[in-house]
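Here's a slice of the assembly, chains where they normally sit.
Just so it is clear, A and B label the chains in written order, and each chain counts residues from 1 on its own.
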Amino acid sequence: MTDPSTNMRLKLPITCFILQIILIILFGVLVQYDEDTDAKKHHHGNHSESKSDIENDFYYRYPSFQDVHVMIFVGFGFLMTFLQRYGFSSVGFNFLIAAFSLQWATLMQGFFHGLHEGKIHIGVESMINADFCTGSVLISFGAVLGKTSPVQLLFMAVFEVTLFAVNEFILLTLLGTRDAGGSMTIHTFGAYFGLMVTRILYRPNLDKSKHKNCSVYHSDLFAMIGTLYLWMFWPSFNSAVTEHGDPQHRTAMNTYYSLAACTLSTYAMSSLTAHDGKLDMVHIQNAALAGGVAAGTAGEMMLTPFGSMIVGFLAGIISVLGFKYLTPILENKLKIQDTCGIHNLHGMPGVLGAIVGAVTASLASKEVYGEGLEKVFPDVASGKRTASDQGGVQAISLAVTLGMALFGGLIVGFILKLPIFGAPRDTTCFEDSLYWEVPGEEESHEDQLTTVKTEESDKLNS
Amino acid sequence: MTDPSTNMRLKLPITCFILQIILIILFGVLVQYDEDTDAKKHHHGNHSESKSDIENDFYYRYPSFQDVHVMIFVGFGFLMTFLQRYGFSSVGFNFLIAAFSLQWATLMQGFFHGLHEGKIHIGVESMINADFCTGSVLISFGAVLGKTSPVQLLFMAVFEVTLFAVNEFILLTLLGTRDAGGSMTIHTFGAYFGLMVTRILYRPNLDKSKHKNCSVYHSDLFAMIGTLYLWMFWPSFNSAVTEHGDPQHRTAMNTYYSLAACTLSTYAMSSLTAHDGKLDMVHIQNAALAGGVAAGTAGEMMLTPFGSMIVGFLAGIISVLGFKYLTPILENKLKIQDTCGIHNLHGMPGVLGAIVGAVTASLASKEVYGEGLEKVFPDVASGKRTASDQGGVQAISLAVTLGMALFGGLIVGFILKLPIFGAPRDTTCFEDSLYWEVPGEEESHEDQLTTVKTEESDKLNS
C-alpha cells in the first residue's frame, strides 16, 4: 500500500497550506464583523441603538446554527461510515473538506450577496449560510465516496463552492426565489453536481474493490448516529435562516411532521420491496431523511402540517424506490456510480421539494398569510409580482439549478480526472489504509484460543 | 430465518401505510397552526400585536425541544443498543415507533387538552408534549425489547399514546396536578404500562435465546452514547414545558444537581454490590439517570439544589438495588421479563419523584415563592386550594396513574398476544436478523491468518 501515485506526503500538505494561506489573506483584506458582532458598531450604529442585547441576531439563530453544525460534521460524517473499511476517510475527509469549504463559502457568498463598501460583513447568519454551502459539497462527496483522494476532494470543494455561490446569487438575489432550506440551492445542486462528477470519474473496473463497498454490523450502527442527527436537527436546518418569529417557528414544525411521515413510508417501502420483508439499513439510514429535503423550499410557507406530511410521505416512497430500482439502472446503464445513493436522498427529494415550493408559492395569498406575507414573499406583498409569477420563478429556479449543477459537474469532473491528484486505483477504493495509518485488529479471546489450539495441533502433528 | 409467521412483508407495510394515511387525514381535518406559528395570526391576533419576534414561544422553548428530541431518538435509541445482536432493532424500531407516536400524540393530546373551536392548535409546546408522550411509549418498549415485532410495537403505541393522553388529561386538566417533567405522566405511566404488557406476554422458554440477551464490549459503548445524551439533556427535558422565566431556569438547575448526586451514588452502589467491587455497565447506563426521573415533578418547585441532590442520591441507590435484587425477583416470582430494567430506571424513581413532588407541593407558601407562586401553583396562588390540598392532589394523581397504567397494560398486553402480529419465537428473540437484512462480519486479519494456518496444517496432515 505504498503506491507512490497515491502518496499524499507532498500533495496534501501543499494543497492545504496554499488554500489556507490564501483564505487567511483574503479574510484579512475583505472580511469584517457585521453590526451584531462588532464591539463598536453594535453600540454605536444607527440601527442598533434601540436594540437590546437579546435582539442580537445571535439569540435568534445561534441554537439553529449549532444544530446545523452538528448535521454537517457528525450527521454527514457518520452517515458515510457505513462502509466497513472507510470510516476514517468518511469522517475524516468530511471533516477536512467541511473545514475548508465553510471558510471559502464565507468569501464566495459574501462576495456575491454581502459586499458593503467592498467588505464582506459576517455574523451568525453568514456562518449558517457557509455551513449550508458546505452541506452541498458533502452531498457531492457522497457520490464519489471511496473513489477519490483528499486532494481531489479539496479541489472539488474549491470549484463547487464557487458555483454554488453563483447559483445561489442567481436564485435568491436576481430571481427573488424563496428557498430557505435549500431544496434547490443545496440538495438539488449538490446531488446533480456530484452525480455528474462521479459519471465523469466512471471506473469500469470498480468491481475489483466491490467486496469492500458494503457495511458490517457496527459500521451500520455508526452510520445510524449520522442518520439520527440529520433527522432530529433537520427542522433547525430548514428554519435556520428564515425570517425571525413565526416563519422560523412554522418551518421547524413543518419539517418535523414531514420527517415523521417520511419515516413511516420508508419503513413500509423497505419491507415491501424485500422478498422476505426484511428491513434494509440503507433505506432506513437514507430514505427516512428525504422528508427533510423535500420540505426545504415550502417549509417556511403556509404548507400546513397536513401538507408537510403528504410531502414527507411521498418523499420516503420515492427515495426507497430509487434505492431499490433506480440506482442499479443508473450504475449499469448510465455509468453513474453513486456510492451513497445521493440521487435518492438529495436528488429526487430535492426536485420534489422544489416543485412543492413552486406550487405552494403560486397559491400564496394575503388571505392566508395576512401581514405575514411580507416575511415570506416580499415581492408578492409589495405587489412587485403575483403569487403565480412567484410560482413560475420557483420553477425556473429549479431548471437553472439543474443546469448549473450538471454543467458545473461536467467541467469539474474532467478537472478532477487529471492524474496529479492521487486518486486510488480500482483495487484500493473504499479502503482507509491508502491514506491513513490504520491500527491493527483487536485480539479477541476466541482468536487467541484458536491460535493456541492450532499450535497444539501443529505440535501433535509434527 | 425465513419463518412465514414473522415475515413482515405485508404486515408491516400495511400497518405503516394505514396508520400514516389516517394520521394525514386527521391532520388535514383537525390541525391548525397556533398563534405563534401562523403567518396571519401571528401578525394580526389581539394578543400578539405588541409581542416582539423574540417573544415568540419558539425562542423560549426550541432549544429545549431539540434537546428532548435528541433524548427520544438518540438517547432512548442507543441506550437499548447494549444487546449484542439487537442494535438495528433497538435504534431502528425506536425510530419507527417514535416517528409514529409523535404524530399520534399531537392528535390525542390536542383532542384532550387543546381544542379551539374544534381545531387542534399546534406549535413548539405541542411538539415537546408529543415527544414527551413518545418517551412514555419508548419506556414501555424497554420492557419488551427483543421479544416483539415492529407491528406489535406500533399497535402498542396506538393504544399507549391514547391512554397516556387520557391520564395526562385527568391529571393536568381535571385534577390540576403539577408534573412538568413527567415523573408520573411519563415515567411512572410508561414503566408500569410496559411492565404489565411484558407480564402478559410472559415467555416461559425465553432462556432459549438467553445467550443473546447480553452485551458485548462495543455494544456497551454504543449504549453509553444513549446514556450520556439522556443524562446531559435531562435538565432540558424537565424544564421544557414549565412556565417562562425563573421556573424553566430553576427546573434545569435542580435536575442538573439531582443527576450529579445520583451519579455518585450509582457508582458507589454498583461497586458495593459486586463481590469483587467491579462496576457494572448496566448500572452506570441506567441508574445514573434515575436522578432525572425523580426530579420530574418537583423540579419546577422551590426544591433547592440541596433537596434535588438528596432526591438524586436516593434515586441512584434505589435504582442499583432494584437492578441487583428486585429484577431477578420480578422475573422469577412475578414472571415479569423486563429486558432493560425499566422498573429500576423509570418505575421506582418515577414513584419517588411523585412522592417528592407531593411533599414539596404541600410545603409551598407565598413566603417562599412570592409572586412566583402563580407560575408554579396557580390554584394555590388564586386561593382555589391550599398547599396541602395540592399535595393531596399530587398523591392521588400517582394512584390514578398507577391504576391507568396497570389496567391499560393488562388490556393492551392481551391484544398484543394475538398471533397475527408476527412476534418472534422464543429461540429468535434478541436477534436482528429476524426483521433486518444483517451484513456479514468484517474479515479480520487474525482470522485470515488462522484460516491459512489451519489449511496448512490440514495439508500437512493429508
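Going forward, a residue touches a chain if its C-beta (ideal position, glycine included) is under 8 Å from a C-beta of that chain, and two chains touch if they have at least 3 such contacts.
All of these numbers come straight from a predicted model, not from anything done at the bench.
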Key: Given 2 placed chains, full-complex copy number   = 3
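Keep this in mind: only the chains that are shown with their structure count from here on.
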Query = Cα centroid separation between subunit A and subunit B, in whole Å?
reply = 31
Remark   = Given the complex, residues on subunit B that touch subunit A span 2, 7-17, 19-20, 23-24, 27-28, 31-33, 36-44, 52-54, 56-59, 62-63, 66, 69-70, 73-74, 77-78, 81, 87-88, 91-92, 95-96, 99-100, 102-103, 122-124, 127, 150, 218, 222, 225, 433, 435-442, 444-447, 450, 453-454, 457, 460-461
Inquiry  = Taking the touch rule as given, give the residues of subunit A at its contact with subunit B in the complex, in rising order.
reply    = 54-55, 59-60, 63-64, 67, 84-85, 214-221, 224-225, 228-229, 231-233, 235-236, 244-250, 252-253, 256-257, 259-261, 263-265, 267-269, 271-272, 274-281, 284, 288, 302, 304-306, 309-310, 313, 368-373, 375-376, 440-441, 443-444, 447, 450-451, 454, 457-458, 461
